[in-house]
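Removed: one protein chain of the complex. Kept in place: all other protein chains.
To keep things simple, chains are lettered A, B and C as they appear, and every chain counts its residues starting from 1.
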Amino acid sequence: MKWRELGLLAVVIVLCVACTMKDRNFIDPHNIDSILLWMPLLLTAAIGQFPVIVIRGIDISIGSIIGLSAIAVGVLLKSHPDLGVPMLFAIGATIGLILGILNGALITYAKIPAVVTTIGTLTLFRGLTYMVCGGDQIDASLVPDRLTVLAHSGITVREVTVSWLLIFALLLGIITALLARFSQFFGNVFAYGSNPSAAYLRGISPNKVQMACYALSGLTGGIAGVMFLSRFGNASPASAGSGFELLVIASVAIGGVKITGGSGSTLGVVLGCALLAVINVALVVLKVPADYQTLVYGLTILIALLIDALSRGVKKQGAAA
Amino acid sequence: MKHFSSLLLLGALVLAGCNSGGSGTDTSSTATNTGNSAPSGDTGEKLKVVFIPKDTANPYFKPVGQGIDEAKAKYNFDYQEQGPATADPTSQIPIIKDQIQRKVDVIVLAANAPNTLNEVLDDAKAKGIIVLTVDADLTGNESHRAAGILPTDFAKVGESQLELMGKQMNYEGEFAILSATTTASNQNTWIATIKEKLKDPKYSKMKLVDTVYGNDEPMKSSTEMEGLLTKYPNLKGVLSPTSVGLAAAAQVLENSGNYPGGPKAKNGGIHLTGLSTPKQLKKYVDKGVIEGFQLWSPKDMGTLAACLGTSAKRKKIDLKFGTEVDGPDGKKYKLDDKGVVYAGDLLTFDKTNIDKYDF
Amino acid sequence: MAAPALVRTENLNVELGGLPILKGIDFELRAGEVHAITGENGAGKSTLAKVIAGIYQPASGSIFLDGAAVTIKSPGDAIAKGIALIHQEPLIFPDLDVASNIFVGRMPRKATMVDHAEARRRADIILKQLGVSFDARSDVGRLSIAEQQMVELATAMSEDAIVWIFDETTASLTPKEVAELFLIIQELKAKGCAIAIVTHHLDEVFEIADTVTVLRDGTKVAERAIHDLTQPELVSLMVGREIEQQHIKSAHASPGAVMLSVENLVGPGYQGVSIEVREREIVGLAGLVGAGRTELARSLFGITHPSSGVVKVDGNAIHVKNPQHAQALGFAMVPEDRQQHGLFPNLDIGYNASATILRANSTVGWLNQGKLRQAALSILESFRTVYRNLAQPVSQLSGGNQQKTVIGRCLLQNPKLLILDEPTRGVDVGARREVHQFLRKQADDGKAILMISSDLPELLTVTDRIYVMHQGRIVGQMPTGEATEEKIMALAFGGKA
Partner (left out) sequence: MKRPEWIPAILSIAVFALFWYLSKDFRDIPYLISNTTILAETGLMAIGMTLIIIAGNIDLSVGSILVLTACLMPKLAGHASAPVAILIAVLLGAVMGGINGIIITKAKLPSFLVTLATMAIYRGIAKAMLQADSAEVAPNVKGLDRLSLLGMPYPLVIFLVFALVIGLVLHRKVLGRWLFGIGTNSEAARYAGFPVDRATITAFAVSGALIGIAAFCMDSRLGVARPDMAPGIELQAITIVVAGGTAISGGKGTMVGTLLSWLLMYFVTTGMGVMNIKAEYQLTIIGLILIVSVFGQQVATSIASHRLPKPTKLSTKP
C-alpha cells in the first residue's frame, strides 16, 4: 500500500468515525449493509474505467452502457424468462463488450478523441436503450428472484451481509489487481499510459491497448447493468445508469488514478468507491435535509480533492528538502 | 463492420420516423382556419391532438396516451405523443413551441413544473390552441391553460393514502414518507394533507417520523428507504406516493425480509403502500411485500382530455371555470372555480383485483 | 573491414508526408564495427536510423538483415529482429520502476504470470555490468537524464540486440558520462555487435567510430574509413564548405557595468551562489548535469524562488516574483528542455517566434498582427531559419530551426540579460556557429548573456568568462582566455583547478 491509498483509507476511516460519533446508527448493521450495497455497481464499472483512465482516456458513455445492458437483458427476460443467472450476466457482459468495442473502434481507428466519442455514444446508447424497449420500463415482475436475491443474500457476518453482488465486484477487483501486477497486458497498459510514444517504440501496439481497455470498460459496464436489475428489481430506459458516468469517473479519480495517465491502483479504486458510498449513505442516515444534500456532497468531494492536493504539496516539499 | 451496419440500420429507422412524421404533418393544415365557422360535429375537419408527458420513459403516462389514442376515431383527430427525454422544468418548452409551429389544435400536457411554462402556453393560447393539463396542474398559474384535468380529486388522495396506511398498520405506530423530489408539487400537496389529517383522533396513535426524498431515482430512492429502515427500528409503515419510490422501496423491503409475513418480519413487519401502476408492482403484491396501494385510472383521464379538448376546439363546449360540461360517457363533469375537473375515483389495488388491470 | 554486413540497405527511399527525406541510400553496417552516420540537421541521419528500427517504412528500396531481404514492420518487429535504437531523448516510462522499464512489453514470466522478482534479478545483473548507481527498484521518473539513458541501454542489452543504433545519444550527457558510454560501445563492438552512431559531434566521430557515412540533404555524400579523414575534411563533407572553430572575440576591449549580481543565493538545488554578469559580456556556467545550474537559472527567471541571498539588477536588490516580472526586468530565458518548456508544438511558427512580445505589440490588449508578423519574419530571417511559412506548425521544423525560433523569440524582447540553458543542444554544426556569432553580436550591442552549457568547446568558443558549478555551489571562475577543458572538468568533478 502506498501513500496515496493510506491517505484515502484514513479519510474513509475518519469520515466513518465522525459519522458514528454524530449518530450511532451509522454502525448499525442495516446501515453497513446499505453502504456495502451502494458499492458493487459502481465498483464494477469503476474497475473497467480504471485502465481507461490509466491510458489517458475516458469513458463517459459508461452510464448509458449500464442502462442499455440492463434494459436489453430485461427485454430478453420478457421472451426468455427462464434464462439462468450466469447466462444473464454473460449476455449483459457481451452487450457491454460490443458497445465498448464500438467506443474503442471510434477512438482507435477513427481517431476521434475519447471525450468526444464517449460524450457522443453517451447519448447514442441512451437513445438505443429507448429503442430496444420501445420506451417501456422493465417491470419488477420480469426480473426473476434468482437475480434479485444476489443483492440481499451473501456471506453474513454478525448481521452484516456482504452481498453476492459485492463479492462478485470485489472478486473482479481482486482479479484486476492480480492482472495489474502479474499480466503482460496490464504492464503494457501502464507503460502506454506513462508514455504512449515510447510504448509504441518498444513494440507495444497502441491500437490493441486502447481497444482492449475500452472493450473492458464496456464489459464491466454490461455486468454492472445486470447488477442494476439485480439490485433495483426494475429498470426504466430513462433512469437506468443515468448519471453513473460522473460517479464512476469521480470514484476512479478520487481513488488516486492519475487523470493524466500512467499510474493508479485497484485498491485505490475500491477505496474511492467506498468513500463515495460512505458519503452518500451518510447524507441519508445523518438526516441531512434533502435540500442540502447536493451541496454537502459537492463540498465533501471538493474538500477531499483539496486535502489530496495539499498532501501532494507537502510530499513534494518533503522530497525537495 | 457489424457495428457500422447496425448504425446504418439505425439511420434508416430514423429516416423512416422522419417520413411518417412528415406525412402526418401534411394531411391537415387548414383545420384552424375553417374549424370554427361551422359546427360540423366530429365528422368535420380532423383535428391534431398532441400529448406531452413529463418524459418519454415514465410508464405512468403510457395509459394516459392510450386513453387519448383510443378516442381518436370518436372525436376525429390525429394523435401524436411527444415527450422530452428528461422530466425537468424547462425541457417541455421547446416541444410546446414545436407544436405551436406544427399548428396543432389541442395540447394535452403533463407539466413538469407549475410555473415555467406560462409564457410559451400563452403563445399557444394566442394561436387558438386548447391547452389542457393532465395529472399535474399549473397550481397558481391556472389562467395559462384552458382547463386542468386531474385523474381524481387530489384533495382526497392524501386522505385516502393515509387511511390505507392506517388500515394496514392498525392505526398505530411510526411511519415515514418516501416522496419524489422536494419540488414535486402533487406529492407536496398530498403530504401536506396527510400532516393535516393526522391531527384527526382516528390517527392519534400514528406518528409520521420522517419525510425523505428519493428524487425519483432508483439508487437514491433505495438508499433513502434503507436509511429509513436503519434510522427507525420501530418503523411500522412506509408510504411512497410516487411510482419510482414505491418500486424501489418494495425491492428494498423484499430484500430485508421485514414485511408482514416476510422471513425476517419484526413486530409484524413494515407495511408499505403508496401510489403506482398495478403492472409495476404486481410481483410484490403477489409475494405479500405490499398488501395494497392506490392509483386512479390514468386512461380515463386521457379519454376525458381528448373529449374536452376537441369539443372545446370545435366550440361545442365552453371551458368556462365553474360550469358543467359533457364528458365522453355522457356524464356531466364540473369545472371548479380554477377550471379543474376530476376524471374519476381513486382505485385501490390488492391481491384480489390486481390481475384485472393492465396498466 | 571484411566482416559481413549485418544490416544493408539498397537504394533506400523514404518519404514523409509526400516529401522525399532519404534518396537512394546504400548503407552497410558490419559486425564488430562502429559506424558513424553524420551530417547537418535535416540531412536525414535520424530518418535512416528510424527506418532501420522500423519506425518509418521506406517508400522503395530494400533492407537486408544478415544477407536476407526483410521488411521491418514496426518498432516491435525491429526489436524482435535484434535491432535496438537508443533515442536522443531517453524513452522512458516515468511512472514505472527500472525493471519494468527495461522489460516493458516482455516481462519474464513464470506460468504465464509476470515474474517481477526475476525481472529485477535480471535487471540488476545488467545494471551491474553498466556500473550504474541505481537499482532495478528505482523510480525512473526520479533518475537524471543520463541515468535514464542508461536504463535505455540496459533495455537494449536485455533484448540481446546485435544491431545497436545510437541516435544523438550523447546530446544530454556530460563528458564523463559520454566516456562511460563509449566504454560500453567498445565492449559491444568487442562482442561482435554492429553499432551505428548518429551524431553531429565530430570529436565523437573521431574518438569512437571506425567508419563514417556522411549524409547531406537526404543523399549519401561519402563513406570513409575514419583514418582516411581529417576533421576539417569531414566538416566540409557535411556542410559542403569550411567552418572555422575559433574563439569569437568581443568587439569591445572590456565589458560594461555589472548588470546582474547574485550574492550568496540559496534556493532549491543550489547554495551560496555569487556571480556577476556585465553588459557586453557572455558568461558561461559550466558543470555536470545536476550541478544546480539549471536550478539557478530557473530561480533567476522567477520560476522557483530562492530562500535567501540577494539578486541585484543594475545595483538594485530585487525579488523576481515570476517570469512576467523577470521579463519586465529585462530578462529573457531560453529553457533547457525545448520540447517541454520551450515550444508550443502544434501552434504555428509565427506564434512561437512572437510569443514573448505579444503585450509589447498590442494596444489595450488588441494585437498589432502586422507588427508581430514583421517581427517574427525579421528575427527568423536574421537567424537564417529554414521554414516554409509562418502558418506552419513549429513541430514540423528540425531541432535546430526549432531552437532558433525559441532563441529568436527571446531576442525579440530586446532583453538586457539573456539566460540560455544548453542553447545548442541538438543543433548541428553550421547552425551552432550561426547561433554563437549571433550571441556575440547581441553582447556587443550591450546585452548581458549568461549561458549554461555542457558542451565545453562551445563555452570556450563563445564566452568571455566561465563559472564552474559543482553540487550546487560555484567552485571556480576564470576568464575564458585562461580556461582549458581540463581545468573546467577538474573543477566540475569537485577537484581543484
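Heads up, the rule we're going with is that contacts are C-beta pairs under 8 Å (C-beta built on N, C-alpha and C of every residue); 3 or more make two chains touch, one makes a residue touch a chain.
None of the values given here were measured: they were computed from a predicted structure.
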Contacts of the hidden chain among displayed chains: A, B, C
Of B:Lys72, B:Arg102, B:Lys125 or B:Lys195, the one touching the omitted chain in the full complex: B:Arg102
Contact partner of the left-out chain, one of C:Arg106, C:Arg409, C:Lys447 or C:Lys487: C:Arg409
Touch with the omitted chain, as defined above, among B:Pro94, B:Gly128, B:Pro233 or B:Pro263: B:Pro94
Among C:Ile52, C:Val198, C:Ala355 or C:Met478, residue touching the chain not depicted: C:Ala355
Interface with the unshown chain - residue positions in chain B: 7, 10-11, 13-14, 17-19, 21-22, 24-26, 29, 50, 55-56, 80, 82-86, 88-90, 93-95, 97-98, 101-103, 113, 115-116, 118-119, 181-183, 185, 188
Residues in chain C touching the chain absent from view: 16-19, 21, 47, 55-59, 74, 301, 303, 322-324, 326-327, 333, 335, 340-347, 351, 355-356, 358-359, 362, 365-367, 369, 388, 392, 395-398, 409
Absent chain, residues of chain A that touch it: 106, 110-113, 115-117, 119-131, 135, 197, 200-201, 206, 237, 246, 249-250, 253-254, 259-260, 291-299, 301-302, 305-306, 309-310
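Rule of thumb we're sticking to: only the chains that are shown with their structure count from here on.
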Chains touching both chain A and chain B: none
Per-chain CA centroid nearest to the all-protein CA mean: A
Cα-centroid distance, chain A relative to chain B, in whole angstrom: 34
Rounded Å distance, chain A centre to chain C centre (Cα mean): 44
Euclidean distance of C-alpha centroids - chain B vs chain C, Å: 72
Complex contact set, residues of chain C against chain A: 53, 55, 74-80, 85, 87, 91-96, 100, 104-107, 109, 113-114, 116, 155, 268
Complex contacts: residues of chain B adjacent to chain A: 3, 10, 13, 55-59, 62, 85-87, 182, 210, 212-213, 216-219, 222-224, 226-227, 229-231, 244, 247-248, 250-251, 254-257, 279-284
In the complex with chain C, residue positions of chain A that touch it: 181-184, 187-188, 190-191, 193-195, 198-205, 258, 262-263, 320
